[in-house]
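What follows is a single structure, and I will ask about it in a moment.
Every protein chain of the complex appears in place save one, which is left out.
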Amino acid sequence: MFNDQGNKEGILDLPNQTAVEIRNLDVYYGEENAIEDVSLDILRKKVTALIGPSGCGKSTLLRSINRMNDLIDGAKVEGIVKVDGNNVYSKGLQVSRLRQKVGQVFQKPNPFPKSVYDNVAFGPRAYKHHLRKEKGGLSSLTSFFESGEKSPIDGRHMDKVVKDSLEQAALLDEVEDKLHKSAMDLSGGQQQRLCIARCLATKPEIILMDEPTSSLDPISAGRIEDLIEDLSTDYTVLIVTHNMQQAARISDKTALLWLGELVEMSETEELFENPEKELTEKYITGRVG
Amino acid sequence: MISAREKAIRYIMIVLWLVLAVVSLLISGWLVVEPGAISSEAISAFGGILLAGVGITIIVFNLGDNYQPPISHFLISILLLLLGGVVFLFFPDQGVALPNLEGDITAKLANLLLFLLVGFAGIWAGLLFFRENPAQNRELAVKYFTWLSVLIPLGVLVFFVSYTIIEGSSVINWQFISSSTNLMMGKVGIFPAIMGTFSLIIGATVLAVPLGVGAAVFLTEYAKRTWIRQAVGVTADCLWSTPSIVFGLFGYVFLVPRITGHSTLLAGQIILAAMLLPLTIATSTEALSSVPDEFRSGSLALGASRWWTIRKVILPSSVPSIITGILLGIGRIAGETAPIMLIAVASNTSAPSFLTSSFPYFQLGSLFREVDALPYRMYSIYKAGVGGSIDEAWGTALVLIVLVLMFYGLGITVRSYYRRRRGW
Partner (left out) sequence: MINDQLKEKISPRFLLASVVFISFSVLFTFFVLFQTFNVYLFLLVVAGVVIGWIFYEDSTAKALLFAASTSAGTILILIASFLFIRGLPAFQEDPIFFIIGSEWDVYGEVYSLGPMIWGSIIVTLGATALAAPLGVSSAIFIGKFAPKWLRGILKPAIELLAGIPSVVYGFLGFVLLNRAIMDYFDISNLGQYFAPSIILGFMALPTIASVAEDAIDAVPTHLEKGALALGVTKWQAIKEVTLPSASSGITAALILGIGRAMGETMAVTMMIGHKTAFPSPLYDIFEPGETLTSLIASQIGEASGQSIDALMGAGLLLFFVVLALSVTSRLIQSRLQRRFRQG
């Protein structure tokens, strides 16, 4: 049914390659329609960039994938968002599971006022706790004796999980001797990489990034860009950015949003070199927006 | 150039002062005629007023066109005014106002009013002098007047505390603090009262803190609708402003008959908890809502549940502020007398004890007995007539003040320590 809408709307023919499938998504804040009938696919293990003028709904779109919109009073989501083929908004879906699978990195680095180690271990610990509760309190006693727990994070190797995540986020060398110092004392760029490490520690499949470099200096931003390119070998990344060069540099696909509607989505090179729509061309050459 | 209006105002002020001075002199002259009515104090009182007038006149003549009066001038005039006021205030019986009415209530009131009038007139005049001058002078004036008005209550605070320290420190010794009163041996000690006060506030804290912090967590983290927040806010406000004697009355008709029928420690703890509760709710709500939302979304985005987020992120990062609030609240209730007077205390009871030497090593019997408490001890000394045991009263007052200051000091230290350390 969706296939006949064609490629230009950003919908793929090969469903097994899509990590996130968005169909006819509408998001309202009270009366205001922030996202209007957006349909697009996000490819597995690719970097997808979301661009568009301020207020066009990029963050809103991002938040509707991991259901962070639930936290906003008066936000209402209609339509279908599928992650790995499961509708995110179906009843009975576990939001915490979803968010563990779909990580998010925020615009402003937001480490917790805890040690570096505790920051990274936060997600796995929460996950372990929720898993135990899910099975019922009494089974937590029995599960203590079980070995080979089939969880994405095995809590017994927390040290390893933390170190690996920091390594992946290219931060380990810098904080190796400060693991138990407060994360608030790191520099802005380090804090942002720590937040990426924190997100990686929950072993997500998809990482949502909302302007992750906009509060950083160019050098830190460059390091994060490098990091994102590295991550794309293992993770699906969806990144919101205002920086057109950044989108061109790091993304495989790019989508342009305009006033809550999807204008165009295609291969990054194609979008930047010969955009299909006039509006896209105007936007990337800076004549509107 | 000074404007004509400005000039006129200055001259009017000077004339006013002169008139006041002349009238004063005339009155005192008249008093001289009346044998026995005059005294040196009366004259010094007028002298004081005149002095103040001179001070202001000095300033008037110093104010040139763009002349910015140094603060010292301003302070000198205030000082002179105060001097005049003090001289005036300390010799009221000289009948400055209306000597004929001596002994009459109207005379006392008139004296009081006259003093206030002169004081305010002086202050007003001081302000007026700045009126037609550069606005900056006025700002200076306001700044120093408001500063003065902070200093007055602080002065009272310092005076009260230091007076108590001076009077009380000669009474306090180890025996006074660590033993109970034994009239046979002529010993006076407030140990039971200290222990009683501690048992009261510990019990109140244990009861009130979980409820108060829990309420605050619910309000900030779960309650989406603002009307719930407002409803709880209003009830907490009402509870906070309920007069302490009303709490006492309530305990007297509600708790006492339901527990044992007489005063008990438990009743006191419950009522003090009810008084501590609104303070805890208010301060904890404030502490929790100052935790940045980024922490919440950061934690939730990692797949943590609400409750886990509260437990692991929100409470830990707001705990210092919550503790501060609780400590200040305890400082408040530690000295409460009216609520416990009717329901929990009796003088000269022994200290409550919860530990025993045999299994199970604790006993709760003391919860159902009366206790003594420091504030009540003070009140009972007052009631028995201060004369005999004023030393004991000063000692008790000092211990009580130290206790309260301890809680406040602790609270403020915790607050300033963590405010410096926290990273947002």
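Labels for the chains are A and B, by order of writing; each one numbers its residues from 1.
In the analysis below, a contact is a pair of C-beta atoms (placed from the backbone, for glycine too) under 8 Å apart; a residue touches a chain by one contact, two chains touch by 3 or more.
Values in this document were obtained by computation on a predicted structure and should not be read as measured data.
Contact with the chain not shown here comes from a single listed residue; of B:I172, B:I259, B:I326 or B:V414, that residue is B:I259.
Checked against the full complex, the one of B:A287, B:L400 or B:V414 touching the unshown chain is B:L400.
Touching the omitted chain from chain B are residues 92-93, 103, 105, 108-109, 111, 135-136, 138-139, 142-143, 145-147, 149-150, 152-154, 156-157, 160-161, 163-164, 210-215, 217-219, 221-223, 228, 230-250, 252-254, 258-259, 274, 277-278, 281, 305-307, 310, 328, 331-332, 334-338, 341-342, 375-376, 378-379, 382, 386, 390, 393, 397, 400-401, 404-405, 408, 412, 416.
Following the convention adopted for this analysis, only the chains that are shown with their structure count from here on.
Chain centres here are Cα averages; for chain A and chain B they lie 54 Å apart.
Within the complex formed with chain A, the chain B residues making contact are 224, 292, 294-305, 308, 312-313, 316-317, 422-424. The residues of chain A lying in touch with chain B in their complex are 66, 68, 71, 73, 96-101, 103-104, 106, 108, 110-114, 122-123, 125-127, 129-130, 182, 184-185, 195, 198-199, 202.
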